[in-house]
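For this view, one protein chain was removed and the others were kept in their places.
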Amino acid sequence: MIGPYLEDVLVQLGINLILALSLYFPLSAGQLSLGQGGFMAIGAYASSWLTATLGWPWPVAFVVAAAAAGLIGALVGLPALRVRGIYLVLMTMAFGEIVRVFFLNFAPTGAAQGFRGMPFVTSLPLVATLAVATVVLAARTAGSRMGRAFAAINRDELAAEVIGVDVTHAKLVSFIVGAVVAGLAGALWAHYVQFIEPEEFGFARSVMPFTFVVVGGIETFWGAVAGAAALTLLPEWLRFLKEWRLALYGLAMLAVMIVRPQGLIDHRLLGAMRRWLPGHAKEVAR
Amino acid sequence: MRHRWLSVIVAAALVTGALAGSAPAKVGGKSVKLGAIYSITGKGAEWGEHSKIATEIAVEEINKAGGVGGVPLEVLIQDTGTEVAPAISLARKAILEDKVLAILGPCFSSEFEALAPLLDRLKTMIVSQCSAKPGISALSTWAFRNTLTSDKQLAPAVDVWQKRYGIKTAAIIYDSADAVAAAEGSAVLPALLKKAGIDVKESLTYQTKDIDFSAQITRVKALNPDGIALGACYQQAANIVREARKQGLKQPFLASACVGSPEFAKLVGKDGEGSIIGSAGWPDDPRPKTAAFLKKFMEKSGGKKPNYGGMRSYDNVYIMKWVIESGGVTNEAKDLDADRDRIRLGWTKVKDFDGITGSTTINAERDGAGKSTLLTVKDGQLVKVDY
Partner (left out) sequence: MLLQQLVNGVMLGAVYALIAIGYTLIFGVLGMLHLAHGEVFMVGAFVGLVVTTAYSGNVMLALAAAMLATGLLGVLIERVAFRPLRGAHHLAPLATTIGAGIALQETARWYFGPEQKGFPSTIALRLWEIGPLRMSSVQVFILASAVVLMAAVSLFLARTRAGRAVRATAEDPTVAGLLGVNVGAVIVLVFFVASALAGAAGVLVGLAYNSVHPFIGVQMGIKGLVVMLLGGLGNVPGAMVGGLVLGVLEVLGVAYFASSYRDAFAFGAVMLMLLVRPEGLLGLRLSRRD
């Protein structure tokens, strides 16, 4: 039996994991988005409005909300195709801020006062299931044609185009999937805290999945998992440090990146880990 | 002769009986555990920090004087970082793992609102020392606030402000990104000003993180109202006041809640002289209890004066002591649920408790009731205004 505090921390870890993966999808196709907070907000507010105001059953609300986030993802992803690198970062940042300001003024969901009334839905089993599902999605994508297209684009967009990858389609898909997943994280979050306000989904929220992915390891989706786990648990472990907690958190981030710039998990480490797994030896022997 | 002896015996018996009845009930267990969830870091750091220091002072004093019902008091203070999710997980930890009898805090309205649905499930009460957003104690019968909501803080302030300065027209400047300030600026102030017959010429907004208010002030200058009312927290209020003076405006200011911090007076100095603030505590109150607390607080905080969150935390600890001692709380492990309910019930009965912020009463809505403390700025300090 897990204590209630640990249970809460694990729920937050699960949501952070899903959020981190939401960033990983577009990132794996070379698109760094610092606007995932915006998609999360859309998922949170849409699902909350559906359950609290319209009284819809939560599974339907969650699906519709994630889809809404995906739709906005498409709308943002289209102009995003035209910009790259730092320009894309700034564009997604701007998007995130626009969403925040929108909800800050949108009266039907409370504007600055915040929104409440949604039922408690996000139990640990639910989060764990959805987190695992997202990881499976990431794994499947990595091994699929689409995933290889992402990787090719990430390596060299021009070359990818030359060898026949439909770059536009792939980039857009990665962006939309990222938005849908972030929207799901938002719906889960809203139905966990049962009170949301626009300030929660600002730039700081968009930066979170980025730090998870970069510290955890940019090269594979396992990095997102490791980073979310490490950076969610770290502030809790550091609680004994009281006021020094956050300062050390910042320094820890800095230290990890200096010592290991590729992040905690990279291809080499994954390869080494695979060699330890029982099934591998047989394959090698063959 | 016999009658006299009889009356003496009866009198003695009555006196003994009365004394026995009012003695604090003996409480069991090794220590009385309370939880405290404060925003010690993050954007609400100063409210949480002052609350923490004040709570620690209260606990020290109580334990020196024999504890609660003869048993030492233990308050487990945790930091939410002014974030909603930690507030939830720390509250659950305190209730389910640490098995506290009740929880002090949280300070911020958003944290408070997020905890409310939890409380009905977990059946433990919280009492906030600084949340000022009207209406949110109604969310759960386990949610209490020992502080005045901003509408109560402002009502007498508007009155005094108008009479003192002959205000007939006003402009409102408020923070539309902060829940409490936005409620003050868009609902509470317009209603109160209208009721007082003051014509609101314009309402202007800003965002919490803004530092530049030149645009709003220039606009107010063109309107030339008699006074300026603010829905703000003290940091931005101080900047607004100073900007106004810089641009040559001489109007008096009106504010409440988050502006009622000694830091405000320090920051505005001469510029804010004469501003009227509706608040929930006066740190420089010369009454012996408050003065003694102020001295201890300044020692412990390195010279800072407490904001009203700190002052009310101190009172809340003492009210908890009173509630536990007079409510039949046994503090035995088997009685945990019953004890928590007893404490909740006790708080609904708080009436005219003599605390350092004045006389405290908890009303039917589980909010603090009582007279708003009116303050004004004089010589860089907050000074009480009688009304």
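Labels A and B are assigned to the chains in the order they are written; within every chain, residues are numbered from 1.
Criterion: contacts are C-beta pairs under 8 Å (C-beta built on N, C-alpha and C of every residue); 3 or more make two chains touch, one makes a residue touch a chain.
Just so it is clear, the structure is predicted and the values come from calculations on it, not from any experiment.
Although one chain is not drawn, the whole complex shows that of A:193, A:218 or A:265 it is A:218 that touches it. The residue from B:210, B:335 or B:365 that touches the chain not shown here is B:210. When you scan A:21, A:91, A:153 or A:170 for touch with the missing chain, the hit is A:91.
Listed for chain A, the residues touching the missing chain in the whole complex are 32, 79, 82-87, 89-91, 93-95, 97-98, 100-102, 104-105, 203, 207, 210-211, 214-215, 218, 243-244, 246-247, 249-255, 257-258, 261-262. Counting the whole complex, the residues of chain B in touch with the unshown chain are 41, 43, 45-46, 49, 176-177, 204-207, 209-212, 214-216, 218-219, 221-222, 234-236, 238-239, 242-243, 246-248, 263, 266-267, 269, 304.
Keep this in mind: only the chains that are shown with their structure count from here on.
For the pair chain A and chain B, the distance between mean C-alpha positions equals 38 Å. Chain A makes touch with chain B in their complex at residues 3-5, 7-9, 12, 104-105, 111-114, 116, 120, 192-195, 197-200, 239, 242-243, 245-246. For chain B in complex with chain A, the touching residues are 40-41, 78-79, 81, 84-85, 88-90, 92-93, 95-97, 110, 113-114, 116-118, 133, 139, 176-179, 182-183.
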